[in-house]
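One chain of protein is taken out of this complex; the other chains stay put.
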Amino acid sequence: MADLVTITVDGVAMQGKAGEVLIKVAEDNGNFIPRFCWHPRMKPVGMCRMCLVEVVGPRGRMLVPSCTTTINEGMEVDTQSAVVKKAQEGVLEYLLINHPLDCPVCDKGGECPLQDHTVAYGPGESRFVEEKRHFEKPIPISELVLLDRERCILCARCTRFSDEISGDPLIEFKDRGNAVQVITFPGEPFSSYFSGNTVQICPVGALTAKPYRFKARPWDLEAVESVSMVDSIGSKVSVQSSQNEVVRIDGIDNDATNHGWLSDKDRFVFESIHSADRITTPLIKEEGQFREATWGEALDLVAERLTSFPGAQVAGLGGANSTNEEAYTFGKFLRTIVVTPHIDAQLDDGLDPQFLVGVTPRAAIPDLETAKTILLWAADLKEEYPVLYLRVRRAAAELGANLIVVHPRATGLDDVATHKVRYRPGTGPEVLRELTGDDADYTEIREALAAGPVVGIVGRTGLGEDPRLAEAVAAFVRDFSEGKIMPLARRGNVVGALDMGLAPTLLPGRVSESAAHDVLESEWGPLPEGLGRNATSILEGLRDGELRALIMLGTDPVRDHAEPELAAAGLDGAEFVVAMDQFITDSVAAADVVFPVAGFAEVEGTVTNIEGRVQKVNRLVPSPGQTRATWSVLDDLARRMDGNLGATAAAAIAKEITGVAPAYHGVTWDALDWGDGREGLLLPLAEGVQHLEYIPVDGQLASVDARYGLHLGRVLYDDGVRVRMSPSLAALRPEGAVFLNAAALDALGLAPGSPAVVEGASGRVELPVAVDNSLGDGTVYVPANLESTRSLGAAVAVTVSPGGDA
Amino acid sequence: MKPATLSEAEMDAISDWSESSQQLVRELLGKYPDKRSAVMPLLYVSMIENGYVTAEGMKSVAVLTGLTGAQVQSVASFYSMYKREELGKYLVSVCTSISCFLLGADDVLAAIEDETGVPDGETGHDGTFTVEHVECNGACGGAPVVLVNYEMVEGVTAEKARELVKWLRDGGPDVVGTEEMQQLFGGAKSFDWAVREPEGAVLPVPAFAPYGSARGVK
Partner (left out) sequence: MKILTERMEAHRTDSHTIERYEATGGYSALRKGFEIGPEAVTAEVKASNIRGRGGANFPAGVKWGFLAPARPAYLVINADESEPGTFKDRQLLERDPHQLVEGVVLSSYALGVNHAFIYIRGEYPKPARRVQHAVDEAYAKGYLGKDILGSGFDLDVTVHLGGGAYICGEESALLNSLEGRRGEPRIKPPFPAVEGLYSKPTIVNNVETISNVPWIVSNGGIAYASIGPDTSAGTRLISLSGHINKPGNYEIVMGMTWRDLIYDIGGGIPGGRELKAWIPGGSSAPWFVPAEHLDTPATIDDVNDLGSMMGSGAVIVMDETTDVVAAAHRIVRFYSHESCGQCTPCREGTTWLERIFNRLLNGQGRMADIDLLIDVSDGISPGLTWPPAMTTICPLGPSATAPVVSIMKYFRDEVEARVVSGIPVALEAADG
């Protein structure tokens, strides 16, 4: 713990940590000093001069910026003196000289620090009689952000964010002195995955977000705290609505997860909530067409059909995008009402469920603050886990951690990595053996890893990567001093869903099926015997007629499973498919009955992030039309099937989880809403127990031998349904292409832009080729899950050949 | 300090630059512990190539220094000498700061504007002259001071300034030498220049051999 330092501010003694700046210590102790440029998550620059205070020292009083002044023992500070007041008035008067004062038409009006400070600290009137500085009114600087330079007060928060935090300095100061402006470079728009953060931290209305522009006035907004469910990082957000419509999502600062930052996907995905394509009534398929149905009709039909199959011939997929309460109810429904063990929340695109929830020792995100060495052998974080990317970037760029990135191609973190290893997909096991052995190429990396604490971030680099490789890497990292592991899987609440037992090998509360079967029967009643099938095996079973019915909860295997053909065949082979969802995805389209269910911002519950941190998501708007909460649909269905789930309310389910699920003992909504859990509760708590302590092992995988290894990697804006249904994000989806290095293009006799065919055991695409010289010999990269690439399954060994007529 | 070797992408970025400029790029990148430091000299080289700082030039410098275009633009636009518009053959800069002002610099500027027909801050249609007023040039003892392509003449009067303009227009010297101009059009100097040197500017870019715009280089 850092040393405490005592200072006196306006006569009040207060304590702060050594090294902290005055403005923060004062604020933490209830004395707010006005500011524009200072931001607690960025290095102070002392530019705006709004935060000037007087420090009383041996040589008299000195006017200093409180944002750049670190506290000293005994420091005496005056924030209220006449000199300070005058300086504050001066700064505000200077800032207003060139400010257009168009507050009535400004998005920021009503929540603008400039407006507020002017009222509180400003001069009465301006004495400036000259002409103001003029700029062209708002200009788009990216697809998402508009810039009004007349309103800008040149605090450099946006430029510093993009340079210091997100590492894509596309917006910068230009010119000098009074001509300074913030701007992009011609032909290089501010197309950062993080651009929305600059809108959020801009202290005036200079940066505005297209999806929010003119949507609401701040005083009309209602807001709740919640957690982004776009990925599994658990970023804390404020969801804001106007007239029952979500109009904005902002990040909320917290030490644990996102530091207040969000990706633009987290931020703007709210558009999908009010999409016109939402399903708002139950649907029943008749003669290949959906027709609207009443709830009673649809529920009766489903109950009747499901009862007609032996339980073990029914399977359930999904739940990783639901809350814990919904996932729990889904699992309980499947295991006790349908009585089937075939359950999977993942689509064979993640990691072994026991590894994912039970690995030990598990790293938490804040461990990145103290890690000396980080081994990242997983997806390109910038594309799949953007907020985690920011945290790792900070660790490497600001905190001096060694960062080792192992990946088939260049990643967003390469510029801050101390070591980069690139390899051809399929040869990962070989690379790992060289790393663990005494291969001279990796001596420096081994030395770096010797400096602990070490955090190993492991996961599948691409969809074709064998998940057992991540486990082997984890086994390697575990042996280093203070080695901890952060296994990655992507869907918003995947860990929560697995913790709720949505995997064949798991039961609720981070326990293995085999170990907890009997214990749970005493709570739930009889459970199906034997281990169920995982997603791939479920789809195979459906295709082959071994399984006959499928219940899907918010999942789209046709798009997301590694083998799209298998997924389609599975759905096709099923005799009866019921889907609970918000949109008619490719998979939902194959259903016989569809239940419209409420989603993000429409339901209350908990989610568990990748670290095992439980946080609360909250309800802000009513769900549209006849949509209902998932748990209540399942409860109704259970009754119609002569069972009883006891799911009367999300809060009641949460209580039940606390009692039934060992790792969730002590996790109460009270604690999350009001108590210690406001920044989330990292499991297991003192009251909880984690029975499953999964020790990863290196299964000595064999490498895949092939001329071309396919890297099927995700991009942030892919064809996932929520991106597709958010127009602002949908527009940002890239075109698909086949990427090879220049030498490979030459060898194949291809010119950039000409068609190439990639073909593997699970599919084929023909697309234009493009050059990516970060790819090694034999690596072919195709972005996953784009409209144009989805026919290519996730096989590693592929062939590449000229397409078209060539 | 060894010249840097350029990667393929870096060479691509300056493939249309002259060989001598490409060589300069290698040398300049070798002069600093961190390649970002070479931004300023590289911007001068880009001016030699393009006449002024163009978007393409900034992009090339960005590639060479590992920066974004926005970052290079941010640096370039901070400094007065990275001109962002096409310049005349002769950039005539008149100091109008305090010491020169006290000794009639405004008249010198007016005379030059009048004689060239080019207003302060602009470039004439025929591309011969760009006229600008500038702040102190470190020659206050020889005020008023005029620079032509950054080569200095001290102790200039309004009349001499007109003659200087005519000489440039009619003679159109390819190399602008400070000594020659001083002899022809100068007066009092800040200090004894002592000795003539042969070098001079061939472009409105400071004639500093390592950046290229001196006699004999381009």
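For reference, chains read A and B in written order, and residue numbers begin at 1 within each chain.
Following the convention adopted for this analysis, contacts are C-beta pairs under 8 Å (C-beta built on N, C-alpha and C of every residue); 3 or more make two chains touch, one makes a residue touch a chain.
Not measured: the values here are computed from a predicted model.
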item: Contact with the hidden chain (one of A:10, A:76 or A:93); value: A:93
item: Residue among B:70, B:131 or B:152 that touches the chain left out of view; value: B:152
item: Selected residue (touches chain absent from view) among B:14, B:48 or B:214; value: B:214
item: Selected residue (touches chain absent from view) among B:36, B:84 or B:162; value: B:36
item: Hidden partner chain, residues of chain B it touches; value: 1, 31-34, 36-41, 43-44, 65, 67, 74-76, 78-82, 93, 96-99, 101-103, 134-143, 147, 150-152, 178, 188, 190-195, 197, 199, 201, 206-211, 214
item: Contact set of chain A toward the excluded chain (per top definition); value: 44-50, 52, 62-63, 65, 68, 83, 86-87, 89-91, 93-95, 97-98, 127-128, 130, 153-154, 173, 175-180
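Heads up, the rule we're going with is that only the chains that are shown with their structure count from here on.
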item: Chain B residues touching chain A - in the complex, by the definition given at the top; value: 8-9, 55, 58, 67-74, 77-79
item: In the complex with chain B, residue positions of chain A that touch it; value: 168-176, 183-188, 773
